[in-house]
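One structure is given below, encoded as structure tokens.
Apart from one protein chain that is not included, each protein chain of the complex appears where it belongs.
The letters A, B and C name the chains in turn, as written, and every chain counts its residues from 1.
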Amino acid sequence: MDKDFIARGMQRCSTGKFLLWLFPWVALLIFGVYSAALCLIKGLNQTNMDNRFAFGAWIFLDLTVIALGAGAFFTGFLLYILKMKELKAVINSAVVIGFVCYSGAVVVLAVDVGQPLRAWFTFWYPNVHSMLTEVTFCISCYLMVLLIEYIPIVLKNRKLREIPSMLVFEHELHKLIYVLAAVGTFLSFFHQGSLGGLYGVLRGRPFAFREHLGIWPSTFFLFILSAAAVGPSFILLTTWLVEKISRKKLVPPEALRLLGRVSGMLLSVYVLLKCVDTLIWMNRTSMVRGFVPAQYYAFEPFGEWVLFAELVLFGIVPAAILLVPKLREKTGWLVSAAAMACCGVALNRFVQTIQTMALPTLSFDKFLMYTPSWQEIGAFLMVVAYGVLVYSFSFRYFELFPQERQLRIESAAAKPQHETAVGGR
Amino acid sequence: MISENKGNKKARYGMSIDVDRCTGCGGCMVACASENNVAPANPGANDRKGLTWIRVFKVDNGQEYPNKRSVFVPMMCQQCGEETPCYLACPQQAVDVDPSTGIVGQMPERCLGCRYCMAACPYHARYFNWWDPVWPAGMEKTMNPDVAPRMRGVVEKCNFCHGRWHAARQKAAASGNRVLDPADYVPACVEACPTGAIRFGDLSDASTEVARNSKTPDSFRMLEKLGTEPKIYYMSKRQWVKEIAEAPKLTPQKEPARG
Amino acid sequence: METNRRDLLKLAGGAAVGIVFTPVPWRLITDAALWSENWPGTPQPAHGPLTARYTNCSLCPAGCAVRARCISNRPIGMAGVAGHPLSQGALCALGLAGHQAPYHPDRLKPASASAAPVAQAIAKGGVAVLDLRPGRTASWTYRRAMAAVKGLYVTAPQPLPFAYNLSAARTVLSIGAPLIDGWGTPGNVLRARAGFHLIQADSVESRSASLADTWLRINPGSEPALALGLAQILLQRKPKAVPAGMAEAAAQMTPARTADATALSEKEILDLADALFQNGPSVVVAGEAAPEAAALNALLGGWGQAVVARQEAPVPESWKTAAPATELASVPDGSIHTLLIDESAPGDYIPWGVIAKKLARGSSSVIVFSWSGTGYARHANLALPTAVFPEALDDLPAPADSPAAAFRLSAPLVEPPAGVVNPVEVIAKAAGIDASAALRERADAIHKTARGNLFRYADGVSTPVKDLKPEDFWNALNEGGCWIDTAQAGAPPLPKWVPSASAAGGADLAVTIVERRFAGAPGSPLMSKVYKESNLQLGPNRAALNPATAAGLGLADGARAALTTAAGSCEIEVILDPAVSPGALEVAAGPEVLDICGAFARAKVVRA
Partner (left out) sequence: MLPWNYGFHFTTGPIIFMGIFYTVLVIVATTVISAVLRSRRAMREHHTEHIRWHSEFDDLTTPARLCRYALTGEMPGRICPNGFDCRHCDVRAHLVAKLPEAQPAEAVVVVAGMAFPTDRLYHRGHTWVKQEADGTVTVGVDEVAKLILGAPDKIDLPHVGRQLRLNGVAWSVSKGRTTARVLAPLDGKVVAHGGPADNWRLRIRPTDADMSHLLTANEIRPWVTREIQRLHVALAAVGVQTEPGQQHRPDIAANHPDADLDAVCAHMFLHR
């Protein structure tokens, strides 16, 4: 039964093994749904957030997840707009990852707000001055675009394509996919930017506030750049991980190397601009507001090492590795550098959200710490489990890596020939 | 909202708080909660999850005895006038700045509970309803009908007793006046303060006590350099007290303030 | 042209599409949102006509004047009465939300418990009434009732025989008294505050300490020593009057010894004495070291000016045959068979251990009249629920900072719930006396003297009593009024020297109790704003320790710990505060804490 849904020529594990793989994730999902339900039914008192720490782990993880999910739009942009054909090998996987990241983030956001049923008010009474309005509009539009981009992947399923209307619709939609890729790129640019702007505009938080270029703070542009830089890295990382877990060759190594190269180039530009931005902020923006930057790093555990780690360890170092072709050739270096780049962007989002909240603004404020409650962690694990499940199903039943079959055939073709050559001697 | 006060003289309501006179009795906090139908604390609430539209902090000069000195500093919404951080943050216009009064208003029934405004506020003057508000049985009879109680999951804050402003405006309108009688519009904390440390009035009217207070050399505003133009003026004759308005000093493991 | 069904459908479809381009559907959605903005379960307060009513707050003995904003006669907000001669328009946090006190969750639920056991107990004999707020008309009724049944009328402690006139003082030394945070009538103290130099000797940085001109951080428990040390210095300056026994007691307390006991320097003590001596009139106000302070006052220049004899409002002649007031301390141990405690008018909370000692072994019973389940009701054999402010009619004696006699009523603003008992009525009836009109009788007695003025709250006008008819006087008192005597009070009689009892404890932490006002009366549930939802005041059962002391005990900020004294143990939450003296413990008053901590208690704190 289950086999009929798996595309011909794709090797997938047995149904029993697949169910065994699903089991822990489903268990995690149930636990997560319970946690989230507690937060929705009993209210946000279930979290350890408070009036001073109004944003907590969820916002940090949302921002990180959305930055990592940027691979979807950026790979689409490289493939459909810049015509980098090698990336066709990962585009479907990128779309699914993007969809998982964005929908997961939206679910967490829905739990994070106090009155989720009023979410539509943002559309009904939008305050165009608010960065959050921009974020909400762009994320919901982009999620819609991702959903539409996900449709052809689903419709290509072996059983579904036997239905002529599905087949035809998939074909026609796929022909127009570049329009969606362009719209997605546009929306992603704005919401990645406005997620950065979210904190950069906070005049009341000099740690986060940045100089403005036009109507947007510098973080607007830095977030776009950093998301575009790590998006490909994350696709690289997940693809490598899926290859390891499924013990299959899924994409040609050139595709991964291209992702690494693109990531490295953008990352180096990002780190450069980030350094310039940090210097301007330290010497001007913050000082003008009476806040001595050294003071931000005077509170343990957020010492200067945070800045060092963000800029050097997880910025310059992975950028350098990804830019050196020799190192890029070696999977170990490539994957490690991609992982470091992802850590760097996660650290950046952490600093922007958590450290901003923890630092005092009034002279008689305390430096605050906060540890997420198990409900908060559970609700986030729900999204992780959801993501793994969606991806697992997609990987099993849809063709996330179009070259998988070809690579399998190629490796099958390579083996006997090799043997022949040996035998021939 | 914009057209409501067209033709009226525009006011800029503000406060002056003489911290040298504040005894930290907490009367303003209780009177405010009673006036504005803020529910009593949930059993799980603490000083970080409570609802105190006005909150009195005990702030010291950071020195050890015998040089230690403390003052009590009431903090409420500072009614920022320029680039109002919360107004610019709210995604759905649940925060508004009334151009006719300068008062930063909060519409809890519009609020989504995203708490972005709380992150934006440098004064921590915004409070989130972490729990369903619960009044002990019968206590709802003591609630003020001029103020709608809020629900769980929304943000609320000081609005200079909007209910009292509304009542004063209605009274003025009923008697054919276009301007309110200042005696009719006094926020609850001002009325409650036993030492008269808190004064309230129209800052744009030079004859009011607050306008005069705001111009004395003793007056200062919290984090003035942020450029948010708050309309709460604090006053003290002591230099170290004036310095509490500035950014935190480089004393990492400073003794936490009680308040 | 004929119209068929198809045309009609087309028309309907076109209209539907067209309507989308008009504001109508969108406006409807907006309005639908407005309806959805009501959240189920949130109470909607009722509207009604707004009126002002006046009374006096009876939640604490200060009895501040109150203007209640009422909707349909229900109080919805409290404020002070401007120009009031005693409370000066001020109201404390407790009073500002006093109208909500009836709804405190800790209130004793009106039950079907009958007051019959009171009558049975009185009939049996060996009965005593413990009055926590003496000086009221109700106190006189209890005395009359006890005279009738040969019972005992007990107070603890007796009100001081003198009153302070702070506006006449130039220097005030507060030895551990909460002078600015709840002592006397807050409004009166705050008004006089501008005229005197305040020196606060306190082991913790209480609110009075932070607002004082000088804060002297003394060792906890060294308050009597400081008073004695000052007396020793002042005695050398030949004061006019010296309380009996004082010179002998003070002789040993040289400045060096005082310095040793208090942790002040000798110079500080000498300077303090100089300040009191030179910048007179000076008065001393004390918390737990009241007896020493009383005697010390006699040595200072304020005696007779800033410290005057305490006056009580006149009472009908016929009452004067009532039973005398006995101090709890002088009641023989184990002698009371039935103790009736009137906690409906709370005053200082007496540790339960002190009371329990006086009860007869085995067969005694305790009947408590109270609105709160957290006070003595915990120890009672029978707890009878009473009305609470603003439900009950009671009067308030003049506070310690009123140099003149005063009489005012706490007139009810709301009906008490069914099932509450009135302790005065119950005890009077059981004793067979008629006291139903006692307040009116006393008002008439006051009126008969034709002395003093009546201050009316509604219009802020003072009228000489002699210009009023008795009926008008009575009505005015009920509608918000205050009678203040005009008779000049003279110097009080010289107090006797009585040393404070001090608890032994050696190495244990010396306990300083703050926020005593919350002890007896829970007040409004909204008081949570000042101690639970903020750290402005120390919450009940929270204790502050110096960080060094806490570190020595292995206690972190927020730790749960057990507070143990000779009298027992209770659970506390520890917070760290460098303003507390090392080796001291600042703990907020609460019945559990007070039950085990008497004056100058010493305690162990062990992590729970």
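By definition in this document, contacts are C-beta pairs under 8 Å (C-beta built on N, C-alpha and C of every residue); 3 or more make two chains touch, one makes a residue touch a chain.
Being a predicted model, the structure only gives us computed values, none of them experimental.
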Given A:Leu241, A:Val312 or A:Ile409, the one touching the chain that is not displayed: A:Ile409
Per the definition of touch given earlier, which of A:Phe18, A:Tyr125 or A:Phe367 contacts the omitted chain? A:Tyr125
Checked against the full complex, the residue among A:Ile81, A:Leu117 or A:Val168 that touches the missing chain is A:Val168
Residue touching the undisplayed chain, where the options are A:Cys141, A:Leu313 or A:Leu368: A:Cys141
Considering the whole complex, which of A:Phe5, A:Trp21 or A:Phe186 touches the chain not shown? A:Phe186
Logged for subunit A, residues touching the omitted partner chain are 7-9, 123-129, 133-134, 137, 141, 144-145, 148, 158, 161, 164-165, 167-173, 175-176, 179-180, 183, 186-187, 399, 402, 405-406, 408-413, 415-416, 419-420, 423
Contact residues on subunit C toward the hidden chain run 23, 26-27, 30
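Going forward, only the chains that are shown with their structure count from here on.
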The chain whose mean C-alpha position lies nearest the overall protein Cα centroid is chain B
So how far apart, in whole Å, are subunit A and subunit B when each is placed at the average of its C-alpha atoms? 40
With chain centres defined as C-alpha means, what is the inter-centre distance between subunit B and subunit C in Å? 29
If a residue has to touch 2 or more other chains to count, which residues of subunit C qualify? none
List, in ascending order, every residue of subunit B touching at least 2 other chains. 46, 49-50, 57, 110, 132, 151-152, 259
Give every residue of subunit C touching subunit B within the complex, in rising order. 34, 37-39, 41-48, 71, 74-80, 89-94, 96-97, 99-100, 102-105, 180-181, 186-187, 190, 205, 207, 210-211, 215, 217, 524-530, 532-537, 577-579
In the complex of these two chains, what residues of subunit A are touching subunit B? 43-45, 49-55, 112-115, 118-119, 121-122, 124-127, 129-133, 136, 198, 201-206, 288-292, 294-295, 298-300, 356-357, 360-368
Which residues, counting only subunit B, touch subunit C once they are in their complex? 23-27, 29-31, 33-35, 37-38, 40-41, 45-47, 49-52, 55-58, 60, 64-66, 68-72, 109-110, 132-133, 135-145, 148-152, 188, 191-192, 194-195, 255, 258-259
